[in-house]
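For this depiction, one protein chain was excluded, whereas all remaining protein chains were kept in their positions.
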Amino acid sequence: MTLDPVVLFFLLGVGARLARSDLRLPDALYETLSIYLLLAIGLKGGVELARQDLWSLLPVAFTAFLLSATIPLIAFPLLRGPVGLPRADAASIAAHYGSVSVVTFAVAQSVLARAGVEAPPEFAVLVAIMEAPGIVVGILLARGLSGGQGPAAGWGVLLHDALFGKAVYLLLGGLLIGALVGEAGMAPLRPLFGDLFRGALALFLLEMGLVAGGRLGDLRRAGPRLVAFGLLAPLLFGAIGLGAGLALGLGAGGVTLLATLAASASYIAAPAAMRVAVPEANPALSIGAALGVTFPFNVTIGVGLYLWLAQRLTS
Amino acid sequence: MTLDPVVLFFLLGVGARLARSDLRLPDALYETLSIYLLLAIGLKGGVELARQDLWSLLPVAFTAFLLSATIPLIAFPLLRGPVGLPRADAASIAAHYGSVSVVTFAVAQSVLARAGVEAPPEFAVLVAIMEAPGIVVGILLARGLSGGQGPAAGWGVLLHDALFGKAVYLLLGGLLIGALVGEAGMAPLRPLFGDLFRGALALFLLEMGLVAGGRLGDLRRAGPRLVAFGLLAPLLFGAIGLGAGLALGLGAGGVTLLATLAASASYIAAPAAMRVAVPEANPALSIGAALGVTFPFNVTIGVGLYLWLAQRLTS
Amino acid sequence: MTLDPVVLFFLLGVGARLARSDLRLPDALYETLSIYLLLAIGLKGGVELARQDLWSLLPVAFTAFLLSATIPLIAFPLLRGPVGLPRADAASIAAHYGSVSVVTFAVAQSVLARAGVEAPPEFAVLVAIMEAPGIVVGILLARGLSGGQGPAAGWGVLLHDALFGKAVYLLLGGLLIGALVGEAGMAPLRPLFGDLFRGALALFLLEMGLVAGGRLGDLRRAGPRLVAFGLLAPLLFGAIGLGAGLALGLGAGGVTLLATLAASASYIAAPAAMRVAVPEANPALSIGAALGVTFPFNVTIGVGLYLWLAQRLTS
Amino acid sequence: MEKHPRKLLVVITEAAIEKAVVQDARRLGAHGYTASAVRGGGLQGEREGAWEADRSVELKIVCGRDTAERIAEHLLAAYAPHYAMTVWLADVQVFRAEKF
Amino acid sequence: MEKHPRKLLVVITEAAIEKAVVQDARRLGAHGYTASAVRGGGLQGEREGAWEADRSVELKIVCGRDTAERIAEHLLAAYAPHYAMTVWLADVQVFRAEKF
Partner (left out) sequence: MEKHPRKLLVVITEAAIEKAVVQDARRLGAHGYTASAVRGGGLQGEREGAWEADRSVELKIVCGRDTAERIAEHLLAAYAPHYAMTVWLADVQVFRAEKF
């Protein structure tokens, strides 16, 4: 199987940094693409969501919530012990892995589409559900035990930012609009939000490659143990997500998406939240691991692996 | 009838502001979308225009011109008297309502398309025709009587800016190119300027929602009488436009478009022009009314109402 | 034959400047479109390249390389003698004409598509091949003889920038990805990188028109002899490219593309490189000629002429 | 290298009047200017720059003391009553006296 | 026109804390501020602004000397230990004393 072209764009971005090319994407394009991807994923999911019996989604939604809240509790001791990081850093990184990466989710959708495996688009709602719990648990890990005071910025602010931060807001907004207008109502928006999706994802991955390639220096400073964590964490958390998906009786597509979400680490919502909530954590470490190791691993190898396993284990 | 998804995007933007979300669209996206919409509307109109007997359009063009020049004369005494504003503010707001909103026009086209009502695309030329007269009359109202001196920036500058300002220039440029290349020549540009139109309009309305939502504070300061004006003005001027359309014997689509143009208030050309020509007018008032009240009213209720009436009265 | 709409967009941009319109395209749009065009041209070429016997392309690749290296040697004495420019300026301008303009290439593809003439998309690789040699020769002309010291910034830096500068990097990256994933793999990216190409090119030409229109003042200062050079150079170098294409036995499409590349002058890679390598050259002269004269000439008249000649001479 | 005292005039105002302000400054003796897009907040409320009417620009002009004061006084008289505008002066040193 | 001495406080820091810094400055007496997007490099490495976590902002605040020092000291104490931050003061002259 050849690589998804979308992944090749990521490598093209990394390569540009390694080759010290002057290639940069304008900030506005980066922002536009991330707004677009969130809306597009939401709209598509919403159309599907309106067709579903919402109650039937409850088990997987609840599982996803639990996964996001539990993963930091597993990651934290690993980061404290074997990796040997201070509390604040360990908690911050744990939060990143509890939360999720919407672009990794989009890549998984793309990989499933290429493989001809049905991917439930309504799982987009899981991205919104899994964004915040991991972050909250991460903050608790950093703060709760070290004297009991709350996060630097106050819980109210953080909760608000988690719910109304642009990522969750656009995703939920897209879901809602998609559900309200349905398949037929969406038709005039499809050329933009449907047909262009894969191309836009490719461009965004080019940008992610540029960003990730620029963090490789952070990685060197972070040391080999954090790099190892960045490679093993998606395997471990992906396996947990995979198991949860199988236990819920999902199809191969659903299992793959759940495994991918569990395996993915946030690099949009979590960095912003942790920067404000746990200022003493070094962002170079968490971003280096999430964006420099885990994200590339997932998009190049991980997602394909989860799909392969899901197909073996569901048939 | 469910809401047009395009309108839901506007509400999503307003909601983001009310919920104090950090959602912002990059400036460059806003500018790009407004350039795109103007060109797309122009190109589509131009292709149609080339097919028409231009003389047959003269009556509606002349009517549109008169509407734009007359509406400020009706608005001004209402704003001076019942609303109780100083001369400069009343004149500035009157100019906004004499001029037109190209995005409201685009929403009307979208609503007509959804309703399966034929909308004459060549009416795009009316947008260009109606942009400037209202502004000129507004400036005369502010200046002409208060000592007879011209606008702060000189008539020459203002006239030039009205004709070659980017809105009118792009619209006329699009009309011209569309007319020159015709249906067949436009084919290779259709994927960008045709198929993506509704999606781009949705994104632009998301941005307009963000901007309008951010002006709600201005409204509170402006007071309830200006808000009432912002709600009644589109009904009044829309009715005049509707009557004019019926008198001209237009079809339901044409009547709706003319009513919409009359009912709409400018928030691109007019604010810029009035800022320069009548500096002593408070822009928060005119923009608050035009963008905070009339625009939302038109896109959510007004346009549908004009269409409903147009269908009743033309059949 | 009516003008290609794409060319009308260029004229619209020039007109905006001449009319002193406030129309500006956001920087980010300009950058996004140039990244997009390079990738799109590369991807399309790459898909085709993978289908070809690479050896069979060698002659035309080698010819293209030679053309790019030779053209400055012809341009330089013309610019020194008849045009009467100092060495640094003559060398810098010569470099611009040795290098190529990817947008002119794209316009030629568009013209060929409209005319129903088959255009070999794999010729995109020639754009990458012809970018650097002309620049290197231009620097040698400026430096080599005037004391023998290297370019101001060092050869290493310049060579690196030529190979990994964003233009060549994106073009080669697109070619590589296109070749790796092939026709089928590209399918999901086609709505963005294929269908929208002509529309995006039109927008980019609008921007180029704005830029070119803004350089007309430079032209006046540059004097009529440089303007004459800007008009004759594409005819001369286009004829050489045409001859080379005929000698290689290419079809009408291939001949037209090679002539266009030879006739075109760089206004992205070359200006940047010459600014750093030959700082004492006045950039207003080279950009005025390349962008103010030769580019407009090529897109409005030149390309059509090369095609007309190519059709006559290959049939 | 010798240094020469000059004034830096900073003007933050609405993008709508940038052209007019630059023209006035040139007329009153400025040899150059530098402009950049800014956001901000002051007496007239927040200016976020999200759309045309809300955009602000910061203009920097280095020139002689008299020129700087002349420009500042003109701008404050002509524009400050009706436009969002902030103006300040600072002392700077330049190397090429003839340029400013 | 009479000129009044004031301080210009310049703060370059991570975009993530812009809102908090502006709020603090207002609370401590600033009447206004101007913000613009910047890139740069310092002790904490390069900040290119390519994406969210990497964005920097430059804030300028003109105010009285005491206010400026109060704000600067607060920011340095509250944020500098954990955030990329650069702070300096400069002397400026303003014309409308009551505005700053």
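Order of writing sets the labels: A, B, C, D and E. Residues in every chain begin at 1.
Definition applied: contacts are C-beta pairs under 8 Å (C-beta built on N, C-alpha and C of every residue); 3 or more make two chains touch, one makes a residue touch a chain.
No experiment lies behind these values; they were computed from the predicted model shown.
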item: Touch partners, limited to displayed chains, of the chain removed from view; value: C, D, E
item: Of C:P86, C:G182, C:G223 or C:P283, the residue in touch with the unshown chain; value: C:P283
item: Absent chain, residues of chain D that touch it; value: 1, 3, 6, 8, 22, 31-36, 62, 90-96, 99
item: Chain C, residues in touch with the chain not shown (by the definition above); value: 24-25, 27, 30, 153, 207, 210-211, 214, 267-268, 271-272, 275-276, 279-280, 283-284, 287
item: Missing-chain contacts mapped onto chain E; value: 10, 12, 36-43, 56, 58, 69, 72-73, 76, 80, 86-91
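Just so it is clear, only the chains that are shown with their structure count from here on.
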item: Any chain in contact with chain B as well as chain E; value: A, D
item: Count of contact steps on the shortest path from chain C to chain E; value: 2
item: C-alpha-based rotation, chain A on chain B, 0 to 180 degrees, nearest 5; value: 120
item: Inter-centroid spacing, chain C versus chain A (mean Cα positions, whole Å); value: 41
item: Contacts with two or more other chains, residues of chain A listed in rising order; value: 24-28, 191, 196
item: Sites on chain D at which at least two other chains make contact; value: 37
item: Touching pairs among all chains present in the structure; value: A-B, A-C, A-E, B-C, B-D, D-E
